[in-house]
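With one protein chain removed, the remaining protein chains of the complex are shown where they sit.
Going in written order, the chains are labelled A and B, and every chain counts its residues from 1.
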Amino acid sequence: MGFIKGRKLVYEYKKYNEEGGIESVNRAVDGVDLDVERGDFIAILGHNGSGKSTLAKHINALLVPSGGTLYVNGKDTAKEENIWDVRQTAGMVFQNPDNQIIGTVVEEDVGFGPENMGVPTEEIWERVEESLKSVGMWKYRKASPNRLSGGQKQRVAIAGVVAMHPKCIVLDEPTAMLDPVGRKEVIRAVRALNMVEDVTVLLITHYMEEVIYADKVLVMDGGKVVMQGTPCEIFSQVEKLKGYRLDVPQVTLLAHELKKSGLPLEDGILTAEELVEALCQLRSNM
Amino acid sequence: MLKDITLGQYYPRDSVIHRLDPRTKLVGTLVFLLSLFLFRSFACCLVATLFLGAVIRASKVPFGFMVRGLRSIMVLLAITMFFNLLLTPGIPVLRIWKLTVTREGILQALFMAIRLIYLIIGSTVMTLTTTPNHLTDGMEKGLAPLNRLHVPVHEVSMMMSIALRFIPILMEETDKIMKAQMARGADFESGGLIKKAKNLVPLLVPLFVSAFRRANDLALAMEARGYRGGQGRTKMKPLIYQKRDYGAYLILAGYLVCICAAGILSPL
Partner (left out) sequence: MSIKIEHVSYSYGQGTAYEKKALDDISLEIPQGQFVGIIGHTGSGKSTLIQHLNGLMRASSGKIYFHGEDIYREGYDMRALRSKVGLVFQYPEHQLFEVDVFSDVCFGPRNLGLPPEEVEARAREALDQVGLGEPYYKKSPFELSGGQKRRAAIAGILAMHPEVLILDEPTAGLDPRGRDEILDQVAALQKERGMTVLLVSHSMEDVARYVERIVVMDDGRIRFDGTPKKVFAHYRELEEIGLGAPQTVYVLRGLAEKGFPVNTEATTVEEARDAILEALGRRNVC
C-alpha cells in the first residue's frame, strides 16, 4: 500500500446565508486520486484557486475530506483518533514565513513541535540541533526571527517541521513571498531533505523552475488533477499548460519556440545546459 | 519611529543576567520597582543607582538600548516634574510671578524623575535579557498554583507570548499601511479629534483584516505542529533554579537591606 493514498477525494467549502441555510457550495477538490510512495518528491502545480492548497491541507489532516478517502501511512485521516499521528507523519510548511513562527528565538520555535509531542527535554535539544543543521540555520539559533531574511525564516519553519521527525513534508507555496535568493535557499534545503534524509516531499508552487527536480508533477485545475507525469513530460506540453494559466521555464519555452520554427529538438528540455548541449549536437549533425 | 519601541525586543547576549531563571528576574524586577517607592534620600538613590548600574553592566546590553524606552515617557516625565516643582510646599528658593519653586519641590521633582526613569529602565532590563517566551514560562510556572482555581494559566501565557512576538510585526505593518494610504493622499495629522478619528479608518481596516488573517494562519500553523493546549507538553527549557539564582536572591536581599538602611540612616 502506498504511503499516501487518496481515492476520489472531494472537499466542499460551504457558504452559509444569514438564515443558516447553505447559500452556495464550492468544490475546491473534486474527485482527486493521489498516490505517493515513500521518498518521492512530488510537485503540485496550479494557478491560484485551482484547489492545490486545499488538497495539501488534507495530507496534514487540517482539513478532512467531504467525500472519498485519504490514507497517510496507512491511517485514515478522517478518523478523529488518527489526527495527531497523521500530523506527526506529515509536517506542513506554509506560505507566509511570519505567520507560522511561534517562538521569539529561532531555537525555541524549532522546539515548539517536539514540545507539543511530549518529547523529553534532552531529546528536544538534540532534535533542534540536528534539524537546524539540516537546513543550514544552526548559526542563527539564538537570533530573533524578525531579524532574518524571508528565505532564512522559511528555513527555520522547515526546521520546525523536521524536528518533529515527519516522514513527509508538505510545503504550500513556501517561496511565493521570497526573492530569488530566498527561493533558491529554500528549494536547496528541501531537496537536501528529500535526498539525504529520504523525507517524502510534496511541493506546491507556481514557480516552474522549482519543479524540474521533482520525480512527478501534478497539475491541478478546477479542483481536479488534469495532468500528471515527469517534469519532462509535463513541460513538453507548453500550450496545454498555458491553458491552465501556467507557464513553462523560460528555457523550455525557448526550446519549444525553436521546435516550432522547425528545429528537430526533443520535447521537455528543462535547463540551459541541456538546451546548449542539444543545439551543439544539432549543429554538428548539420 | 514605530520601530523605536523596545518592549518585547529581546537582545541576544550571553550574560549572567540572561541566564538567570525568569522567575528570579520577575521577582527581582518587582522588588526593585517597589524599592523605588521606598526611598526618599540621596543615599537610597545612590544604592539604587549602583544596583541598577551593576545589573546593566552584567547584562552586557548596550546602554543605548535601555534608554531608548524612555522616549515614550518624556512627556509624562516633564509634566510630573513640572507639577512637583511648583506644587510642593516648603522653603521658597525662587519666585517667578505667582509661582514659587521650593527646595522641597526641587528635590521632589528630582526624585520623581529618577523614580520614573529607573522604573522604565528596570523593566526594560528584564525584557531585553529575557525572551518573551521565557518570561511567560516564568509567569506560567510562578502562577501555576492558580490552575487549581481554574485560571487558564497556560493559555494566558501562550497568548501573551504570541502577542509579544507579533507586536513588532504589526507595528511595522502599521507603518507600511500608513505609507500606502499617504500615497493616496490620506492625512493622519491635521483636523479636529472627530476628523482625526475618521481619518484612521483607512489605517485600521487593513490592519485588522491583516491581524485576523495572521491569527488564522498562525492557529493553523500551530495546529499543524501538533499543538493541543498545555496538556502533555514537555519543555525545551524547563525552569529549574540554579546556583546562580540563589546567589541572585541573596544579592537582591542584600540590596533591600542596604536601601532600607540608607533610608533610615539618612532621611535626606
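Quick notes on this one:
Everything that follows uses one rule, which is that contacts are C-beta pairs under 8 Å (C-beta built on N, C-alpha and C of every residue); 3 or more make two chains touch, one makes a residue touch a chain.
None of the values given here were measured: they were computed from a predicted structure.
Across B:L70, B:L86, B:A186 or B:I251, the residue that sits in touch with the chain not pictured is B:A186. Against the chain not shown here, subunit B presents residues 3, 62, 64, 173, 176-177, 179-187, 201-202, 205-206, 209-210, 213.
Remark: the residues of subunit A touching the chain excluded from display are 46-49, 95, 149-150, 176-177, 179-182, 206, 208, 242, 245-247, 249-251, 253-254, 257-258, 260-263, 272-273, 275-276, 279-280, 282-283, 286.
Please note the rule applied: only the chains that are shown with their structure count from here on.
Mean C-alpha positions place subunit A and subunit B at a centre distance of 42 Å. Per the touch definition, subunit A reaches subunit B in the complex via residues 60, 62, 84, 87-88, 91-92, 94, 96, 98-105, 107-108, 111-121, 124-125, 128, 142-146, 160-161, 164. On the side of subunit B, the complex with subunit A involves touching residues 8-10, 12, 131-133, 161-162, 164-165, 168-169, 213-214, 217-218, 220-228, 232-238.
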